[in-house]
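Here the complex is missing a single protein chain, while all its other protein chains stay put.
As written, the chains take the letters A and B, and residue 1 is the first residue of each chain.
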C-alpha cells in the first residue's frame, strides 16, 4: 500500500551498489563541471566590471535602487526554506515517505542559503567595506538580523545534512576503494570513526532531533526577516504586516518546485527509479498543491485589502499591478506561474514525474519573477513624482552585467549541488535499509 | 573679534573727524557657533597634521588653528558626528513664493559636487488635487525626528545629530541602499558611478558636513549645509534663492531667517499665520522642514 518504500525485493548489497554508484568522478561529470566553470568565469568577468566601474553598470538608479539582485536574494532565501519543511516539519511528524528525498531537500537548502549570502555582497556599493557590518553593526537594522540568521541557517543546514549522513559516509569509507586518496582520507575523518554502534545511533538521533527543532524558528526567521527588509519601511506596497507569513508561504512553493526538479534530475541521471519513485512525485505534487493554496490565499490578501481601501499611494500601486505598467508580468506570474499550475496538479496524471517537473519549472520561474514584482514596482510608485532625472529612471530594465551576475548565482548553486551529490550518496542509504528491514520484519 | 575691532577703529577715526565720538559698533559677523568646538585647553586628543613645509607633526586637537583642523579627517569626523549643541535646525519653505528659478538646485549641486541627475534638493512640479493647478515644490531631506532611513542603516553610517540634522558618513557607508528604499520622501541619491571631479577632489579631506568629496558606491543627501551652519551662515540653497522661498533657523530660538530678504521672524508665528504643514505627517516621521501652502501670488 505504501509504494514509496516498496523495495522488499532489493537486497542490502543491491541498495549499497545502487546508491553508491553516483559517487564517482565520471567523464560526464567533468564535462558538466567544465561547462559550468566556463560559464561562471564569463559571468564573473561582468562582476569584475561592476567592481571596477561601480553599480552604474547595472540598470539600477535612485528610484529603483534595489533590482534583480535583491529579488534574486529573496528568491534564494525562499528556495532554501524547503529544507526546513521537508526534513524538519514532515520528518518530525514521522511522515515516512519523505526520508529518501530529505537529503535532496537539504542539499537544495544548503546550496541556496550559501549563495544567498554572496548575492547580497554583489548588491553592495562598497563590498570592500563588508567588515563594517561586523565592526559597526547596528542591532536595530533588519540587515544585521538578516546576516545573523542567514549565517546561522547555513550552519544548521550544513549540520543537518552532515550528521544524519554519518552512517553513509562510513559506508563510503568502507566500500569505496577505488576513489582518489584525498577522498578516502576525507571520508575517514568525516565519518568520525562511525562503527554503527547503538550508542552512536542514539547520539546521532539526539543531535539530529535537536537540529530539527532548532531549524524551525531559524528558518521561519530567516524569511520573515528578509520580508522585513521591505515591511519595515514606509513605502506603499511593502508597508504590510502580513509580509512575514506571505513570504514564508511563497518560499514553500518555490522550494517544493526546486526539490521536485532536483528529484527528477537525480532520479534520471543516477538511475534511482527504485528509490525516488513515481509515488514520491505524486506526494510532492500534493504538498505543492497545499503550499500553493496557502500562497494564493496570501496573494489575494495582499492585493484585495489595499485595493479595497485605495488610499492614495496604495491605490496607485495596486492599479499599476492590475492594469498598468506591471500588469503583464503580474498576471503572467499569478495565473501562469501559480494558479494554472496549481489547478493542473490537482489532476493525478499531472503529478507523474515528467509533467510535474515541467510544471515545477514553470512555478519556479514564476516564483523568481514574483520576487521582482515584490521588489521593483513599489519603488516605481514613490510618494513624490519622479522629476528632473534621466527619462529611463521612470522604469527599470536590468543590464547584461546584472543578468550575468544573477545567472552566476544559479551556476554556483548547481555547482555546489553537483559536487556534493558526487561526494556523497543523495539518497540516505541507511535509512532506506532501515525502512526495508522494518517493513520486512512486519 | 580681531576683525571687528579693526573695523571699529577705522570707523571711529572717520566719525571723530566729523566731530562725532559716536559709539557705533558694527560687529563683524562673529562666528556664532565657534564656542562649541574650540577651546584653549588641551584635549589630550592628538592628531597628525601636515605642516606648510610638508612635515608630519603630532599636535593636540585643541591647539590646532581652524585652518589646520579642517585638514584632519579624524577631527572632521568627530565634529560631524557631534553636531552643534543647543541648536535644532528647521527650514520653512514658502510654496507661494517659489517660481521655479532653480538657483537653489544649482547652488546645492555645485557645493556638494553632484552630477546633474543627482539631487539633494529637487524642485518638483506638483498637482493641486483640488484646484487642478500645479505649483512648484522644492523637496530636500526632511531631517525627520523619527528618521526611517537612520532606523534601517546597518552600520550607523547615517545618523541623527543633537542639532536635529541627519547626516551620512561616506567613509563608513557600505552602499546597501536600504536607506534609499526606506525614505518615503525619495530624498536620497546614490553615487552609482565615479563622482564628478573625482580626480580633482582626490586630495581633499572628507568633511561629512559637506559630504565632499563624494565617493563611488555610497549614498548622499541633503545635509542642511551643516558646514555653513557651523559658521553662522545660511545653507547654500537658502541664500541662493532669489524669491524669498526659504526660511532657515533654530527652533529653540523660535527664529527663522529668510534667505533672500534676511528678515528674521518668529517661527511659531510664521507657521501659525500661514497654516504651515509638513509632508505626509501621517507617516509619523516628524519632519524638520515645514511648508507654507501655495497660494495665488500676491505679487
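The rule is simple: a residue touches a chain if its C-beta (ideal position, glycine included) is under 8 Å from a C-beta of that chain, and two chains touch if they have at least 3 such contacts.
Everything that follows uses one rule, which is that contacts and distances are computed from a predicted model.
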item	value
Name per UniProt, for the chain absent here [options: "ABC transporter ATP-binding protein", "Molybdopterin synthase catalytic subunit", "LLM class flavin-dependent oxidoreductase" or "Cytochrome c domain-containing protein"]	"Cytochrome c domain-containing protein"
Contacts of the hidden chain among displayed chains	A, B
Touch criterion as defined above, residue of A:211, A:313 or A:426 at the omitted chain	A:211
Per the touch definition above, residue among B:73, B:101 or B:280 touching the missing chain	B:101
Candidates A:46, A:75, A:112 or A:194 - the one touching the absent chain	A:194
Sole residue of B:95, B:150 or B:223 that reaches the chain not shown, by the stated touch rule	B:150
Option touching the unshown chain, where A:20, A:95, A:148 or A:340 are the choices	A:148
Touching residues on chain B - with respect to the absent chain	6-7, 10-11, 14-15, 17-29, 32-33, 85-88, 101, 103, 145-148, 150-151, 156, 159-164, 229, 232-234, 239-244, 248-250, 252-266, 268, 299
Touch list for chain A against the chain that is not drawn	136-140, 145, 148, 152, 155-156, 159, 163, 166, 192-195, 197-200, 203-204, 207, 210-211, 214, 218
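Here is the rule we use: only the chains that are shown with their structure count from here on.
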item	value
Geometric centre distance via CA averages, chain B-chain A, whole Å	47
Of all residues in chain B, those that touch chain A in their complex	105, 117-119, 122-126, 139, 148, 151-157, 172-178, 180-182, 184-186, 188-194, 216-219, 280, 283, 285
Chain B partner contacts - residues on chain A that touch it in the complex	53-56, 58, 60-63, 65-66, 123-126, 129-130, 132-133, 135-138, 140-144, 147, 229-230, 232-235, 379, 382-390, 393
